[in-house]
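Sharing a structure below in structure tokens format, with a few things to ask.
Only one protein chain is missing; all other protein chains are in place.
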Amino acid sequence: MSLLAFDNPVFRYYAIAATLMILKMMSQGWITVFRMIKVKGGYRYAEDAQRSPANPHPSPEQLLQNEYVERSRRMHGNDVENIPLFLATGLLYVCTAPSNVTALSVFTIYVLSRFAHFYVVLTARPHEVRAALWTVGSIAIYFMAGMVLWTALRS
Amino acid sequence: MSLLAFDNPVFRYYAIAATLMILKMMSQGWITVFRMIKVKGGYRYAEDAQRSPANPHPSPEQLLQNEYVERSRRMHGNDVENIPLFLATGLLYVCTAPSNVTALSVFTIYVLSRFAHFYVVLTARPHEVRAALWTVGSIAIYFMAGMVLWTALRS
Partner (left out) sequence: MSLLAFDNPVFRYYAIAATLMILKMMSQGWITVFRMIKVKGGYRYAEDAQRSPANPHPSPEQLLQNEYVERSRRMHGNDVENIPLFLATGLLYVCTAPSNVTALSVFTIYVLSRFAHFYVVLTARPHEVRAALWTVGSIAIYFMAGMVLWTALRS
């Protein structure tokens, strides 16, 4: 029996956590799109400031940086630095056959810390809160990576 | 029998699609390198504008942003936001044991949408075409993620 299958509860927990993070990260792109449409700017490609069905009144200022749009891009950048590591580390961690309770705890902590991080950055809360939440997710990654390394080295 | 093995046709389709996307994303780095060599600029590290065998006539202007190079960097950035999600979601989707036809269709649609997206950004086509192609890839990710979540929740 493979551990990477839906009859393994730990794999099911992982699949749910991974999917939530994938949906979150994919949706950040849509938030950037929504913000660009809302402010009609923050574009980065010269062709986006040309007249087109979606942009009937173009202007060169549409290519200027727009902080409202940039915030969403930075949030996406933060996802890009963190979520693929969770997806990869989590999969390997499932292969270490952790207990259901430990696995469910670490996946839950990670997912909650990332959704809270999303909310805190979106609403521009104080830096300390953002840093603390990122630290929680970071520790979850280190923990799982440590367990994988430990399992590999003593196998 | 594990679903994550080459005797599973769906895994083979996934492996081909994943590999094409990996080769595409890795090659975007080479396109950026090629463009920096061609314009002898668009560098971002101070040490790159120092005299060296590869840069016999350095100048501080080599560190200025160059749109020809930046376009390739933004394309790479778009890969970074999208392709790792396809790689992870696709692997989990294989574990849901989808039908051969459905899996082949969604993988093919994703890969074609990304290659078309590449061409459209490279040649600076109108924004609407780029947005439509990115949307197709995005829907493919949402579809696979939805199937994974559904399978995990009812297992």
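All chains are identified by letter, namely A and B, in their written order; residue positions are counted from 1 within each chain.
Basically, contacts are C-beta pairs under 8 Å (C-beta built on N, C-alpha and C of every residue); 3 or more make two chains touch, one makes a residue touch a chain.
The shown structure was predicted, so the numbers you read here are calculated from the model rather than taken from an experiment.
S.K.: Taking the entire complex into account, which one of B:Asn55, B:Ser105, B:Thr135 or B:Ser155 touches the absent chain?
M.R.: If we include the chain that is not displayed, B:Asn55 is the one touching it.
S.K.: State which residues belonging to subunit A touch the missing partner chain.
M.R.: 2-4, 67, 71, 74, 80-82, 84-85, 88-89, 91-92, 95-96, 121, 124-128, 130-131, 134, 138, 141-142, 145, 148-149, 151-153, 155
S.K.: For subunit B, enumerate the residues touching the unshown chain of the complex.
M.R.: 2, 4-7, 11-12, 15-16, 18-20, 22-23, 25-26, 28-30, 33, 43-48, 50, 52-55, 76, 79-80, 84, 87-88, 91
We adopt the following convention: only the chains that are shown with their structure count from here on.
S.K.: Nearest whole angstrom, what separates the Cα centre of subunit A from the Cα centre of subunit B?
M.R.: Computed value for the inter-centroid distance: 17 Å.
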